[in-house]
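Apart from one protein chain that is not included, each protein chain of the complex appears where it belongs.
The block that comes next holds chain A.
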Amino acid sequence: MLDIIVGTLEKLPLITAFAIVGVIMWISYAIGKLVNNRIHGSAIAIVAGLVLAYIGGKVSGGTKGISDISLFAGFGLMGGAMLRDFAIVSTAFGVKLEEVKKAGLAGGIALVISVIISTAVGAAVAYAFGYTSVVDMATIGGGATTFIVGPVTGAALGASSEVIALSVAAGVVKSIAVMILTPLLAKPAGLTTPAAAAVYGGLMGTTSGVSAGLAATDPKLVPYGALTATFYTGFGCLMVPSVGYMTLAALFG
């Protein structure tokens, strides 16, 4: 009997994920109501997702959270880059171009500043912990921008797999810190307008962190933050292994 149920669920991975995520949303929003929406339901749901990811990672020993458990494999499909990007694009529907133009310049400046700061901070931390070769510093600096820039930089510069793994870990820490901290810090940090959201997207850069952070804070800000954040990883992949590496080499080489 149990075999039939589990077997069916495993054959319908995406559908199983829809069903379970629906239940998670329902419970999370019910809890949100209980606390008078002081913590928004979507923030609770995202934290619940992270807790599930932790449990899944511990149980399976894999790297993709709950989706490494075959019963929950559909989470990987539903929350994978393809549907995520599709849903992000859909949030742009109904946005006014004038708003985007107004927010765009500051968002772009934020993006450039943030790639520089993140790389510099990551490289400095790497140096402080004894990773003093320029390749290691650039790779960990790349990881401090996003968990994609780190391995791209490391691969381009020929960093060791240990350092590349560290850069990915730094990027994952960043992404999860953004998810958790955004709903808590949004108001004091001034994240209340589309322009501020565009700046925030440029500053944080991690698409997963920004998309989850804004979803938990204020869904109407999502398109503005996501718009700038989606340029960040590409820009980082371009700048960190080239300009970033050369700057570090000039300073420490």
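Some observations on this one:
The rule is simple: a contact is a pair of C-beta atoms (placed from the backbone, for glycine too) under 8 Å apart; a residue touches a chain by one contact, two chains touch by 3 or more; residues count from 1.
Just so we're on the same page, contacts and distances are computed from a predicted model.
One subunit of the complex is not drawn; among "Malonate transporter MadL subunit", "BtrH N-terminal domain-containing protein", "RNA polymerase sigma-70 factor" or "Macrolide export ATP-binding/permease protein MacB", its UniProt record names it "Malonate transporter MadL subunit". Set against the missing chain, the residues A:2, A:97 or A:250 yield one that touches it, A:97.
Only one residue in the set A:32, A:154 or A:194 touches the chain that does not appear here, and it is A:194. Considering the full assembly, A:227 is the residue among A:9, A:135, A:157 or A:227 that touches the omitted chain. Shown as candidates are A:9, A:134, A:166 or A:248; the residue that touches the absent chain is A:166. Residues 17-18, 21-22, 24-25, 42, 45-50, 52-54, 56-58, 63-67, 72, 75-76, 78-80, 83-100, 102-103, 105-107, 109-110, 113-114, 117-118, 121-122, 125-126, 129, 131, 140-141, 143-145, 148, 152, 166-179, 181, 185, 189-196, 198-200, 202-204, 207-208, 211-212, 215, 218-224, 226-228, 230-231, 233-235, 237-238, 241 are the ones on chain A that touch the missing chain.
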